[in-house]
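Here the complex is missing a single protein chain, while all its other protein chains stay put.
The letters A, B and C name the chains in turn, as written, and every chain counts its residues from 1.
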Amino acid sequence: MAPLKLGMVGGGQGAFIGGVHRMASRLDGCFDLVAGAFSSDPTRAHASAAELGIASDRSYADFVEMAKAEAARDDGIDAVSIVTPNHLHGPIAEAFLAQDISVICDKPMTATLAQAESLVAAAEASKGHFFLTHNYTGYPMIRQARQMVAEGALGEIRTVEANYLQDWLSVAPDEDNKQAKWRLDAAQSGGGAIGDIGTHAHNLACFVLGQRVTSLSATLTSHFAGRMVDDDARITLEFEGRAKGHIWASQVAIGNENNLTLAVYGSKGSLRWAQENPNVLCFSELGKAPQMMTRGGAGVSVAAVGVTRIPAGHPEGYLEAFATLYKEAAQVMSSQDGSHATISIQDGLDGVRFVDACQRSSRGASAWIELG
Amino acid sequence: MAPLKLGMVGGGQGAFIGGVHRMASRLDGCFDLVAGAFSSDPTRAHASAAELGIASDRSYADFVEMAKAEAARDDGIDAVSIVTPNHLHGPIAEAFLAQDISVICDKPMTATLAQAESLVAAAEASKGHFFLTHNYTGYPMIRQARQMVAEGALGEIRTVEANYLQDWLSVAPDEDNKQAKWRLDAAQSGGGAIGDIGTHAHNLACFVLGQRVTSLSATLTSHFAGRMVDDDARITLEFEGRAKGHIWASQVAIGNENNLTLAVYGSKGSLRWAQENPNVLCFSELGKAPQMMTRGGAGVSVAAVGVTRIPAGHPEGYLEAFATLYKEAAQVMSSQDGSHATISIQDGLDGVRFVDACQRSSRGASAWIELG
Amino acid sequence: MAPLKLGMVGGGQGAFIGGVHRMASRLDGCFDLVAGAFSSDPTRAHASAAELGIASDRSYADFVEMAKAEAARDDGIDAVSIVTPNHLHGPIAEAFLAQDISVICDKPMTATLAQAESLVAAAEASKGHFFLTHNYTGYPMIRQARQMVAEGALGEIRTVEANYLQDWLSVAPDEDNKQAKWRLDAAQSGGGAIGDIGTHAHNLACFVLGQRVTSLSATLTSHFAGRMVDDDARITLEFEGRAKGHIWASQVAIGNENNLTLAVYGSKGSLRWAQENPNVLCFSELGKAPQMMTRGGAGVSVAAVGVTRIPAGHPEGYLEAFATLYKEAAQVMSSQDGSHATISIQDGLDGVRFVDACQRSSRGASAWIELG
Partner (left out) sequence: MAPLKLGMVGGGQGAFIGGVHRMASRLDGCFDLVAGAFSSDPTRAHASAAELGIASDRSYADFVEMAKAEAARDDGIDAVSIVTPNHLHGPIAEAFLAQDISVICDKPMTATLAQAESLVAAAEASKGHFFLTHNYTGYPMIRQARQMVAEGALGEIRTVEANYLQDWLSVAPDEDNKQAKWRLDAAQSGGGAIGDIGTHAHNLACFVLGQRVTSLSATLTSHFAGRMVDDDARITLEFEGRAKGHIWASQVAIGNENNLTLAVYGSKGSLRWAQENPNVLCFSELGKAPQMMTRGGAGVSVAAVGVTRIPAGHPEGYLEAFATLYKEAAQVMSSQDGSHATISIQDGLDGVRFVDACQRSSRGASAWIELG
């Protein structure tokens, strides 16, 4: 498969997630980055482009211009990666979808529910594909977990725990911390821990269960005077299949770097997984000793093996999991199989609805909210 | 210190916790077991007494008779251990307290709030002491955690997670499972997972924080048709000091044997502990690498060292932690220092109030309930 | 079973292992401590006896006198625990065996090979039993491992690793460190790390394999000028069944408290165990995911269950394992079954031979030494 041509919006100098997307797009040789509007500041945009080896005529200062110009080229981009603050995801995605250019968008899908609904309509009207990078779904042992749940290895699911703990907002961030600044501004982020990491936990649980959340009761807290968004969120959930669950997302949990964990308990067995040591999945069958399943190891299914690059015991990490989402996007765009695990625009809409419901519940004394 | 004379009610053949109390009372040489009403079935009671080497004139078929007879003897018992199903704790304790005999009572204190309040009154009127065996508070690293919180090593507490997961009720128990039978009967137990293990999690969090829970929102679930009590409980909490928290108690979490964990996050640091590997406490200070503190190891305070029997690296376990409660009860009864860490009757009352509030919240759509 | 009457030699104020033996003897109610010669210093001996509640007429200043006096009493002791420095084990044991009093002796059996051979002869001539407290063999998961090896679950054993790492001699000890003083004096200890902890590793490997070591090549090192005994020992081994192995015993391995580990690899599977978290045994079968077997958990054999006091998930530790050796000694002395797992005087002789061979090999440029 020849590499597809990729553009990027955002991700200039000083950004974090843009570099991740670039490494992820490159690892499996599925994409070549050929164009970009890397910053809303033209000077920074062009400097970033030069650093990245982008031809100067394909370095843009404006995403609207970029969408039109690339659509007009014979060798225009096949897809664009959107790696800006959340409130821009929707407008940018719509601009490229309007040109039938596929979109690979960082999460959460949008900052507001209105933006999400508008984007869904735009995607339906476009020939372009839409992919949302809930990158933790790319881990082989998460694919393994999802297949085991689907095949009934756990029986009926009863109770689920998804925690996503970080500590980088345990103190008030410096004024010049670019990552913190927009995340703590509700207008740009749409929410605090609940949007930034809670949506990952929500998506991961739903992805593995193959079920949606039907109702929730949330308690969102900010531990700093003047911090306008939550930094610690606790949500009690119910899933379609009647399972109960709980999500805890915190950015003030000192001692946790990026500690995303998932535990799923069913009537026949359970699975436990931790992102910081992602090559292992603990499977407990009723009445048997727990087994430590490993990526590439004994008993692992095709769903996991298919997204594994190197043998068991040679750890794959975050970039490899992220790269799998790029590879699968490329497969879908090339009309190959690969769609089975991609995160759809409906999943993205569910994520934004989840944030919105959590915020409404928390404002209303944790009253249970039904999700549509 | 010469051993004190101990009696026991309950704990006959086929029981679990009675044997634990006996080993715990014996380990440090603080008590001699000399009397008992080991079963409400006289044949079983006397057979158990014989097995345990109890003189036949001090084997009783009835706890009321035992309280009176022992009080009348010159060499009567100094204290009684109560290791029966929960609904009998109150009446038995009151019978012995009425004779000014001290009581060492298994948890939860009673099956109902009315029983708990009655018992508090009885204890106030007695010269006997009352001790509640929330045994997990006897672990040295829990004492360490409590002292660190009290000394401010964690700063202001922000968020707390206490989980207590078991799997022994993941299937419907056999008809002849004595342990399950009374626990699943609300009249005898007063509650399911919430009473049996949720109260341990609640007590442990309060013990380490040195704070009471002020309000809660609970969701209690039973995963079996016909199971009258909850087997999975999730409670969102607020503590006196404004910290938020969550307790998850489940007896249907396959792969968990007795997995009680506590994590406490403050503005300056955090602590994490797991009962199944209890000699380690992970301490994370803001801006430093997490430290694995060990029982007997570097940096451990007098609160932990004082309840440690053997050097670091030689693991102490459940029985040793339980024995510490017996040792401290003996110290209090002998008018020695030791009261600082005992679980009081007020703590017991708080535990029963906690269960009651959880049940009311859950019945009321998880509405927040204030605790007095 | 009524408690047996126990005496003790050594273990007075300031000692470590004496208190361990006392708790271990008490936990299961199999022994009552009634006599002792707790120190070679009469003042300390009697003070210790008083503290321990020993009647003054059974507090002795001399072990020879004690052996004779106790043998002469109608209510004389059934067994004596020997918890002195190593060079006294042999003479004391012989004194009691000469009176047909059973001996429970701390390890290593003696300080020299000549003492060991003399003791073997004395034991053969006595009606008393001899028990050696290689206490790590009392852990339930070690019993499990041994049974699995015996039943062939691992196939033919190929390679074995037993490490015993401590760090308490990483610096030169204080002058008044009683524990260090005699251990670093070859005349009293018979060897350094090799004797103090290397013999535990050797015994544990042989116990689990059910095989003796046939030859070895050793490198013993002392990392301090003037330290006359080794503090770091590495021994390459061959077992009867042709398996290769390695023992590493170090008392200068900073960060290790009492880190004894065993790994056994066979043609069909492997087992891995660590003393500091002793309730777990990792079993890997060829072509299957590793299983975390637990004390009391699924798949555990009668050999482990029989030495387990409390349910899975309620950790048992060092004292419980030690107590199992006392319980089994009591069973043997009471003519009950229990001998299957006791450490015999021949095992003790093997241990002293192991130390002797390691010392000879190391002095001889690590030349391979055959063991008889």
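Observations on the model:
Operating definition for what follows: a residue touches a chain if its C-beta (ideal position, glycine included) is under 8 Å from a C-beta of that chain, and two chains touch if they have at least 3 such contacts.
It should be emphasised that the depicted structure is a prediction, and the values quoted were computed from it without experimental measurement.
Only one residue in the set C:170, C:277 or C:339 touches the chain that does not appear here, and it is C:170.
Across C:282, C:298, C:332 or C:371, the residue that sits in touch with the chain not pictured is C:282. In the complete assembly, the contact with the undisplayed chain comes from A:315, out of A:42, A:152 or A:315.
Among A:13, A:258 or A:344, the one in contact with the hidden chain is A:258.
For chain A, the residues touching the absent chain in the complete assembly are 2, 16, 19-20, 23, 26-29, 53, 166, 256-259, 275-279, 294, 296-297, 309-320.
Against the chain not shown here, chain C presents residues 158-159, 161, 167, 170-171, 217, 219, 221, 223, 232, 234, 236, 244, 246, 248, 250, 252-255, 263, 265-270, 272, 282, 284-286, 290, 365-368. For chain B, the residues touching the chain absent from view are 283, 287-294, 297-299.
To be clear about the criterion, only the chains that are shown with their structure count from here on.
Inter-chain spacing, taken between the CA centroids of chain B and chain C, is 35 Å. For the pair chain A and chain B, the distance between C-alpha centroids works out to 43 Å. Per-chain Cα centroids separate chain A from chain C by 55 Å. In chain C, the residues that touch at least two other chains are 294, 297.
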